[in-house]
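Some chains have been omitted; the remaining ones sit where they do in the full complex.
Per-chain numbering from 1; labels A, B and C assigned in written order.
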Amino acid sequence: MKPVNYVKFTFLSRSINESFARGAIAAFAAQLDPTVEQLADIKTAVSEAVTNCIVHAYPADVGQIQITAAVYENERLVITITDKGVGIADVEAARQPMFTTGGAERAGLGFAVMESFMDNVKVRSKLGKGTRVTLIKQLHMREHTSRPLFCAA
Amino acid sequence: MVVTLGPREEFIQNNLGLVHSCATRFRGRGIEYDDLFSAGCMGLVKAYDGFDETRGLCFSTYAVPVILGEIKKLFRDGGTLKVSRSIKELSLKINAVREVLSKQYGQEPTVSQIAERLEVSVEQVVQAINAAMPTLSLTPISDDEQGREFDIPIESHEEELADKLALREVLQELAPDDRQLILLRFFKNQTQSQTARIMNTTQVQISRRERKILLQLRNKLIT
Amino acid sequence: MADVKIERKDSVMCAYVSGEIDHHSAAEIRETIDRALIAKDINLLTMDFGGVTFMDSSGVGLILGRYKLLSALGGRLVIQGTPPSVNRMLKLAGITKIIEFKGETADETC
């Protein structure tokens, strides 16, 4: 299915860009008219995925992070976060709550948070090649005064 | 080429449209349109008076920057206000309105409903919402603070102790192998592979087992 | 972004955290707290989250890290003032039963 609208952005794996990524995604998701809580969930999940790229994918250097966000007709929001970093040896293990390779300051909760705040989380990774995390959220399952979402440009 | 503007009064009357076009660009920045327009008119008058007809310049080329500049001056007062501060203020308002609307509609308002009530743009609302704004529970808030869904009750020392004991107890309930796994992984900070080596099994086995135990532990602790 | 204010009285220390806690800001908060912790003999640290507007799992790491450090130093960590969404994160982390909580409002110990 083709998205109704999408955006793609690329930035450096600097920790200062964590808040940029959250803000940009929020600005995009706004077109779906989410509730405050839905928006908070999306921002938190994106923050987790971006932080993982910064901390784990490029542990020693600064690399590129790419985010795409797409809106589909049924108000489904699909976000991907991609890095070309070290990759994950065992994705299943990495997704376990409390699994971390990050030492004492990390809780190993990133994936658990993404899973609990989004409707679906997919992870594809290849050692030495990089990782792509796909976050999916279905907005407005509830009834909702419908209004046209997109106007002609 | 000499450009003649004609009589002042009449010329200005005829060019108010230009002021409107400029003033519109500043809408939604928190200053009333009438004030924007008045400042723009000042700019137009200044431009008329300052325009040098002999330089062959088009009047609008000269006037537009003057008008825009005059309107911009209105915003200078707030010029040192940091975005971070103003966002904080708006987010407090959003919080309050969110609560009111939730009660009114019986469900969480969307960002556009909040924006409408506050008479600001959705964009501003989105910017001001920080991800961890208090999540509202839709159950009516009683005077009793403990009634709120996400509140963690103030724990007495006895309760704390009980909790710690609970954790220990839950751990005690585990089979010896499982207990060793948890101790190695989370109290001795061993990796799954290291734990696997110590326990004479594979990392995959540890990984699977661990997930099961953690779920089990969590369920016991949370309920 | 995030800000942390430290207050100290004898062996008791309080850290008031505000703003957005992500991996970027957690690093600064951690350094500020640890520097103050190590400089003096502290046996009780209270972290106040009253002003926190965003927190991802980096905040959980921040708390766990201070918890471990204090345990090693023979001290105690108390968390207070956590807004509901921070609680949600802590609950998800399953650490609400391990870490000491004091209610929503600040206490006179600090």
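The definition used in the following text is that a residue touches a chain if its C-beta (ideal position, glycine included) is under 8 Å from a C-beta of that chain, and two chains touch if they have at least 3 such contacts.
Quantities reported herein were computed from a predicted structural model and do not represent experimental measurements.
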Per chain kind, how many copies sit in the full complex? A x2, B x1, C x1
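Note that in this section only the chains that are shown with their structure count from here on.
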Separation of the C-alpha centres, chain A versus chain C, in whole Å, is 27
In whole angstrom, the CA-centroid distance of chain A from chain B equals 17
Can you work out the whole-Å distance between the CA centroids of chain B and chain C? 23
Where in chain A do residues touch two or more of the other chains? 22, 40, 43-44, 47, 97, 104
Multi-partner residues of chain C (at least 2 other chains): 1, 20, 54, 56, 85, 89, 94
What residues on chain B touch chain A, complex-wise? 94, 98, 107-112, 114, 122-123, 126-127, 129-133, 135-136, 185-186, 189, 191-192, 203-204, 207, 210-211, 214
Which part of chain A faces chain C closely enough to touch in the complex? 15-16, 18-19, 22, 40, 43-44, 47-48, 51, 54-55, 97, 102, 104-107, 109-110, 112-113, 116
Per the touch rule above, chain A residues touching chain B in the complex are 22-23, 26-27, 30, 33-37, 39-40, 43-44, 47, 90, 92-93, 96-99, 101, 104, 142, 144
